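Left out: one protein chain. Kept in place: all the others.
Per-chain numbering from 1; labels A, B and C assigned in written order.
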Amino acid sequence: MSGDSYSVILVHSTSHAMRIEKLLGERGVACKMIPVPRQISSDCGVCIRILQQDVEPARRAVAAAIEIQGIVPIQGGLR
Amino acid sequence: MSGDSYSVILVHSTSHAMRIEKLLGERGVACKMIPVPRQISSDCGVCIRILQQDVEPARRAVAAAIEIQGIVPIQGGLR
Amino acid sequence: MIYFDNAATSWPKPPCVVEAMMHFMAEVGANPGRSGHRLAVEAARVVYGAREAVAQVLNAPDPLRVVFGANATEGLNLALHGLLRPGDHVITSSMEHNSVMRPLRVLARNGVELTVVGCSPQGILDPDDLERAIRPTTRMIALIHASNVTGTVLPIAEAGHIAREHDTLFLVDAAQTAGAYPIDVHADAIDLLAFSGHKSLYGPMGTGGLVIGDRVDVARLTPLKQGGTGSRSEHEEQPGFLPDVCESGTPNAVGLAGLAAGARWVMARGVEGIRAHQMALTEELLRGLESITGVTIYGPRDAQRQTATVSFTIAGMETSEAGLRLDDDYGIMCRVGLHCAPAAHRTLGTFPAGTVRFGLGGFSSTEEVATAVDAIAALARKAS
Partner (left out) sequence: MIYFDNAATSWPKPPCVVEAMMHFMAEVGANPGRSGHRLAVEAARVVYGAREAVAQVLNAPDPLRVVFGANATEGLNLALHGLLRPGDHVITSSMEHNSVMRPLRVLARNGVELTVVGCSPQGILDPDDLERAIRPTTRMIALIHASNVTGTVLPIAEAGHIAREHDTLFLVDAAQTAGAYPIDVHADAIDLLAFSGHKSLYGPMGTGGLVIGDRVDVARLTPLKQGGTGSRSEHEEQPGFLPDVCESGTPNAVGLAGLAAGARWVMARGVEGIRAHQMALTEELLRGLESITGVTIYGPRDAQRQTATVSFTIAGMETSEAGLRLDDDYGIMCRVGLHCAPAAHRTLGTFPAGTVRFGLGGFSSTEEVATAVDAIAALARKAS
């Protein structure tokens, strides 16, 4: 996995993150809950990490159901 | 038991009744929680039934610890 | 032993409920929505699962608008104290539980205008009376879905329609019905629905809450409590979004694990199926009690128009004595007295003496009903 690049979906609340996890799971988009990288501002302590290549499918899966704060790429370390 | 006569200790709340049950138990006074006889007014749905002969020991056991609404004799049926 | 106190809390619970709670205690255990580690995330999943399961039973469109609290009472207080302001007018019925009447009496002392629409001696509400009570300042109609005393079902679909037409919020107290009687938050135009988790949703005590519809302006909803939510942790101000705004402090995650299992159990059996089973038993209980000389039944006396809760009195025997004898001599557990609903008992004409209440549940049986009817017949004979 070390060569992969990632983005994170930023949300208001852990409850929102759980809803998104469910929506992505139903569409076969792999994701993982991680603590929000501190250089990124967010309302919530956790965010949803996805593969960079899944950003658009994820955006579509989430769009109608729930308001998010954004999807931003992350660097390196947060494997 | 059918020949015994009883009184009931009337309380504000079931929590108070439980405290009294404990206090009486510590002093060896037998008691039983029963629904408050309807001709008797009480704040609470349950009261503590004791043998008529235990009224004074019960009064002493309870006096310092908790405010009660009264101790009144009951007739017949509520065995 | 016959447990006919399901209107207070259902018992026993389905085995899956207890198993879900045990699993949570042993294998999950962490605080949901606070930390980001694996157990905390798993706990958050459990809590979110409860939101989805409850939303599904009630046909509520958005699980994130299901907010949890200690019980239906907290849900009702959140809706009433959270939305009503001095000068607002609120309408309720004369069949309400004290979980609605007591908050409304406090609000009425603080400038909220209150109208209590009378119901018939069977506890039946005429929707026309409701509509006539509406004023330009009416901000909310608050109705119990089914009486906790007589089981009488109130016309919430009609009431929802009236509320929508007059652009007022509609709050339903579904403590007695959620899981036991078909509810469609969406179709019935319900803006706020308070539910109990530990009655007909078969979760443990300590669970309940409020479904908040999209006509409710969350920015105008004042929560009962503020505190840590795991969100907007940089801010000393309460977050403004659902469900966090209404859920401060550590939630009852183990209870919600049980509630999720209970609500799924209800979905698997089907609310319609549960309702059919309980209607049949209620019909048997009503017919059995009707056949006993000296027994007076309150409410509609029609299983189609009530839940599986039946209230009655026995001529010549106080309700308190009936309760004690049923417990001591017959092993039948029920609730006697006023059931925290003095307004309802006034409406029924049973104040202050009260009634004996049998609350059947999902595990009640024909045999139990027959045994209980025989017990009442024996008590009535002795009392006459």
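Everything that follows uses one rule, which is that a residue touches a chain if its C-beta (ideal position, glycine included) is under 8 Å from a C-beta of that chain, and two chains touch if they have at least 3 such contacts.
Small disclaimer: the values here were computed from a predicted structure and weren't measured.
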item	value
Partners of the unshown chain among those that are drawn	A, B, C
Chain not shown: contacting residue from C:238, C:296 or C:371	C:238
Touching the absent chain when the full complex is considered, from C:72, C:178, C:295 or C:317	C:72
Chain B, residues in touch with the chain not shown (by the definition above)	12-19, 21-22, 33-36, 43-46, 66
Residues of chain C in contact with the chain not shown	3, 5, 8-9, 11-13, 17-18, 21-22, 25-26, 29-31, 34-40, 69-74, 76-77, 81, 97-99, 101-103, 105-106, 196, 198, 204-206, 208, 224-230, 233-238, 248-255, 320, 323-324, 326-327, 333-343, 351-352
Touching residues (missing chain, whole complex) on chain A	34-39, 45, 77-79
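Operating definition for what follows: only the chains that are shown with their structure count from here on.
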item	value
Chain pair, B-C or A-C, that carries the greater number of C-beta contacts	A-C
CA centroid of chain A to CA centroid of chain C, Å	37
Multi-partner residues of chain A (at least 2 other chains)	none
Sites on chain C at which at least two other chains make contact	none
